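Okay, here's the structure, questions in a sec.
Of the protein chains in this complex, all but one are displayed in their positions.
Per-chain residue numbering starts at 1, and chain names A and B are given in the order in which the chains are listed.
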Amino acid sequence: MKEVDIVVIGGGPAGLSAAVHAAKMGAGVLLLERSQALGGQLVKQTHKFFGSRQEFAGERGFDIAHTLMEQIAQQEKIEVWTNATALGYYPDGVLTVKRNENFRTFRPRKLIVATGASEKALAFPNNDLPGIYGAGAVQTLMNLYGVMPAKRVLMVGAGNIGVIVAYQLLQAGVEVAAVIEAAPRIGGYWVHASKIRRCGVPILTGHTIRQAHGTTQLTGVTVCRLDEKWTMIPGTDTLFEVDGLCLAVGLSPLTELLWQAGCKMNFVPELGGYVPWRNEYLQTTHKNVYVAGDVAGVEEASAAMVEGKLAGLAAAFALNHQTADFAADYRAAKQQLNALRSGPLSAKVCHGLCKVMLEEAM
Amino acid sequence: MRIENHPILAFADAATVEFTFNGQALSGREGEPIAAALHDAGVRVLRHSPRYHRPRGLFCAIGNCSSCLMTVNGVPNIRVCVEPLRAGMTVETQDGKGRLA
Partner (left out) sequence: MLAIDGTATAEDLQAVLPTPDRRRRGAVAVIECFQEIPCNPCADACPRGAITMPENISQRPVFDPDKCNGCGVCVGRCPGLAIFVVDYSYGEDTALLKIPYEFRPLPQAGDSVTALDRQGAAVGSARVVKVQEQKNRTTILWLAVTAAMATAVRNIRLSGEVRA
């Protein structure tokens, strides 16, 4: 069994940033990514990101991903395994990994879990028809492989993912019939919503799916209005003739490994579901397990990168790696994270974080 | 259908390779997921569910949900959303749990 300083699980913005900063402190890092390429959600994002210059604001998600990957490539202390899925983490500190078809075990001195989140599904009649996709699948087809998922799509969800992917569909040459949203208000940033509105895409808040239609594949979707109590209003049905339906109804943190590790968890709806308790160093109740990014609470790539940095620095520091500017670096990153969370739209996230913050220091 | 002219992205060129879908000759880009090549050709029904024989297509595209299991080169239960396309593959819709050929 191989001993390693730090294993980072997940090659999204949080994991990439954690690996780079832990390695800069002098720690040896093994970075595991289950898919064939690094970058996580970022590689599929074609829009320019918010934030400040420190988080690459104004650059497009996939460009940011490539910048992070270059930083990884420059670090000799980082070994990268793609097609490598972390399967289990056991009480004796053993991590099992499946790489391609081979199984390996490790005993990392510190583990940083940055597995991101998975998409939520939605229950309605015929929701298994071909032509109904998660938003991530639509992005993968379009933005990684250059293939259109359908000719005309109805989007479900007016959070950031829904409005952004609707815009990406238009850019790919796919018609967007409408964006529907059960809540009475648009959850995504208004500037993103306005971008699709001026292309003529209606955003219908207070609407939900009654059912999907089709025998071999999707041919249409019936949508209806919801009242204040979220019940369907009879007589408000509208049929959209579409061959694609895209679900962007939220993400939930991918926490299996944390449960296995025995980390204390809490259900926090503001953060997407069950998330681990952690202290300000992103250390969970298991002293060798750190978290960063969406797995610690569904938020944004900008915050995920800073959390990754904090977790990477803290985990390396705990292994007695030191650099002259560690303290200053750490403080600056904390301030950066606070600045990112200072807006009113982050109030929800901050409220959620209060429910899983441990007081005591490392 | 392929995206012809994208305002932001430039898609890397890959060799065109031939494969068959239920005996029908199709082509795609080498190394892309089999599901991408099938979508380009307008094929979206990938299998039929074991119990109620319902058609199923791509859903997650990252190997998570098992909605896309097909029989590839005679081997059933291949997740075509992540399985790279190679020249000469035989790809078949799968009924139910699939049997080894």
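Basically, contacts are C-beta pairs under 8 Å (C-beta built on N, C-alpha and C of every residue); 3 or more make two chains touch, one makes a residue touch a chain.
Computed from a predicted structure; not experimentally measured.
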item	value
Touch with the omitted chain, as defined above, among A:38, A:68, A:156 or A:196	A:196
Contact partner of the left-out chain, one of A:170, A:209 or A:318	A:170
Touch criterion as defined above, residue of A:50, A:124, A:240 or A:277 at the omitted chain	A:50
Candidates A:125, A:184 or A:269 - the one touching the absent chain	A:184
Touch residues of subunit B, complete complex, unshown partner	5-8
Contact footprint on subunit A, counting only the chain that is left out	47-53, 57-60, 158, 163, 170-171, 175-177, 184-186, 189-205, 302, 339-346
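Going forward, only the chains that are shown with their structure count from here on.
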item	value
Averaged-CA centre spacing for the pair subunit B and subunit A, given as whole angstrom	26
Complex interface listing, subunit A residues touching subunit B	34-36, 46, 60, 62, 118-119, 128-134, 136-137, 140-143, 145-149, 151, 171-173, 215-217
Complex interface listing, subunit B residues touching subunit A	1-9, 11, 29, 32-33, 35-36, 39-40, 44-46, 49, 54-64, 67, 81-82
